[in-house]
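A protein chain is absent from this complex, but the other protein chains hold their places.
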Amino acid sequence: MTALFVDEYPAEARLVKAAFLSSFIAFGIGALFGIIQALHRTDIFRFIDSIKYYTVLTGHGVFLVIAFTIFFLVGLYQWAVTDSLERGPVDIRFTWFWYGLMAIGSFLAAISILAGFLEQPPMVLGAELRANVLFTFYAPLEANPLYYIGLALFLVGTWLAGIDWFRTWWAWRDENPGERIPLRTFMVLTTMMMFFLGSVGVIVSILVFILPWSLEITESLNPLLTRTLFWFFGHMIVYFWLLPAYLLWYSVLPKLSGGRLFSDPLARVVFILFVLLSTPVGIHHQYMDPGIAEGFKFIAMTNTMFLLLPSFLTAFTVVASMEHGARQRGGEGRFNWLQALPWRNPAFTGMALAGLVFAFGGFTGIVNAGMNINYLVHNALWIPGHIHAQVGTATALTLMAGSYWLVPQLTGNRLVGRQVALFQVVLWFVGIVFMTNSMFRAGLVGVPRRTAEPQYQGFEYDVPVGSMGELNAQLALGGTLLFISAMLFLVLMLLTVFNNDSEPIVDGTLPPALSGPEDSPQVLDNLRLWFGIAFALVVLAYALPLAGIVAQSGLFGQDIPPFPVSSEAVMYLEFGLDYVGALVT
Amino acid sequence: MGSRVSREIGHDEYDPWGTLSLIVIYFVALTLMWLFTYFVEFIGNTPTVMGMIVPVMLG
Amino acid sequence: MHTSPAKLLILIALSLVILVEGRTVLAFFGINIPPLETALIGLVIIATLVIWAIRPLRGSPTKSE
């Protein structure tokens, strides 16, 4: 057995642990907010005001898909770079600097969100401290400037993290001239290239338009433009959530199965395809938007469909790697080899079940991406169903499973409760199927997403099978199982951290691929080339739509003032009624 | 970590035919689910946004 | 034991999943299983799996995993 990561790289392990800690704190709060929503919107148990529901919803989104996923990502990637290059960062102080920026940024954003629970939020930067604007913060809904500042700091921190890993790689390259980039580092670098390119949209949106406007430096903005810039970033970011899971599936899962990665070259091809295709597809979130021509929507649709290719390739390579392990462990037959897999290992089982959910959750993504069929599901409960299958399971469950393998190596402690851990990942799997099945079915009958009370006065949903009550009960049941599973995970992590005086029974070595990098052309490692092509594709996909939007209604829109989201619903009702009154008279 | 390898299988002696079988099932499942969702759920969920028959009339 | 506890757990989970999703698929073909019956079917499946798993093997009991 080789030395543990914590013994070999104690300084780096500290950073990875800090990142995981931030990630798990966010996970705990996000999970709590999740069950509150599941019970509230189904009207099974409501103990908060429906206005506060949107504070919970914003927190659920930001804490889980920004803080939980990305903090885990930076921790995992720091481990991957260090372990695969066998060297630490050029300057660890810089590493702590970007972690600090991310921590401060998420703290500011968290405070501005959580202030929404106060009856009398304090005034900060000339506005009430609140940010009930959801994870998408569509202007002209307006949050406190602190929220945007927090997000911006977080993004800057993430950029610096990427730069840090590139610096580490450059230093390694000078020490190891002519060598192929180790696979895990390759995955980290390509992911970050994708992130650099795709996050430009949201950074411009925040720094140029929304932040100055919320500070009253500018008076107006163009809501379609900021929305388009958000989605420029918004589909890339879903792959940013997913790629850490891919990294684990490609590097750790084959090993856990008892085999080796089937093909290193195809893994590289997959990550390059993500760099190329994950940004010029964002308009598929805007199929229902006026102001974007149908032709651009069609182009986004075809791009998105080709973005399926890397995931389809992954399905084969990863399953083949698992099968290789099963056969090495003595598995036989067409399907019987599945029994030879190490199902009692929670790390393996969690990742395998996450992959299974991903394969079928991916189908719902095809429907979302399918331009005209998007009329069926846009902003219906189907969409959160898709998100929870993908980020909420393919990513989250893989990250939890990965933690069962990685955290013992980071702490030097043995994992506490392996059997409970196995139960935990299986419980997540069952919970997500209950919840998303209900969400898909409810979405198809027209139940909307993002609402505290999808119960309306003027009409009833036409539920062809069963009843709304049954769908609601199933959703709440699934949500409860997920919450229990999340809490189990956090308890096991906590116990493991304090499980001193124990030896982990984890072997951190990863076997080489069956078909190694030597089987692939050198050009795959030419990151500059791929970045250039990706940049060109983004320009091709976005130059004309953005120019069209700006030409139609201007860079700063037509007199669109901020619309602060207050908890005083009545105020806005009166605001609305004033208009009605004006019309009637 | 329970990876009890009972034999070493190299690249050239390994044919992932179990994977191929699973992925063929996946292919069929995706095709059926797609056809059902598109032509039954979507097309049957009328009314749907259609092009105007005489679009120039308003222009 | 016909199987290991871990595999039994996975089998139970998979059968619940197939039950939930299968029920939706059947509903498309006009076969509706009410929630209560679904729950009963689920319990029967779990009980069957558990009994099958812990039923002693004839001959030498093998211990996989």
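For clarity, chains are labelled A, B and C in written order, and residue numbers in each chain start from 1.
Just so it is clear, a residue touches a chain if its C-beta (ideal position, glycine included) is under 8 Å from a C-beta of that chain, and two chains touch if they have at least 3 such contacts.
One rule holds for everything that comes next: contacts and distances are computed from a predicted model.
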Which of "NAD(P)H-quinone oxidoreductase subunit 2", "NADH dehydrogenase-like complex subunit J2", "Glutamate mutase epsilon subunit" or "Cytochrome c oxidase subunit 2" matches, in UniProt, the chain that is not displayed: "Cytochrome c oxidase subunit 2"
Where the missing chain makes contact, among the chains that are shown: A, B
Which residue of A:291, A:330 or A:417 touches the chain not shown here: A:291
Among A:45, A:170 or A:456, residue touching the chain not depicted: A:456
Chain A residues that touch the omitted chain in the full complex: 50-51, 54, 57, 132, 134, 138, 140-141, 222-224, 227, 262-263, 265-266, 286-294, 297-298, 301-302, 305-306, 308-309, 312-313, 316-317, 320, 366, 370-376, 378-380, 445-454, 456-459, 461-462, 515, 519-521, 548, 552-553, 557-560, 563, 565-569, 572-573, 575-576, 579-580, 582-583
Absent-chain interface as seen on chain B, which is shown: 15-17, 19-20, 23-24, 27, 30-31, 34, 38, 42-43, 45-54, 57-58
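One rule holds in what follows: only the chains that are shown with their structure count from here on.
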Whole-Å gap between the CA centroids of chain B and chain C: 26
Inter-centroid spacing, chain C versus chain A (mean Cα positions, whole Å): 33
Chain A-chain B separation of Cα centroids, rounded to whole Å: 22
Chain A residues counted as touching two or more neighbouring chains: 342, 344
Junction residues of chain C, two or more chains touched: 65
Interfacial residue positions of chain A with respect to chain C in the complex: 339, 342-344, 349, 353, 419, 422-423, 426, 429-430, 433-434, 437, 440-441, 464-466, 470, 473-474
Residues of chain B that touch chain A when the two form their complex: 1-11, 14, 16-19, 21-23, 26, 29-30, 33-34, 37-38, 41-42, 45, 48-49
Of all residues in chain C, those that touch chain A in their complex: 4-7, 9-10, 13, 16-17, 20-21, 24, 27, 32, 34-35, 64-65
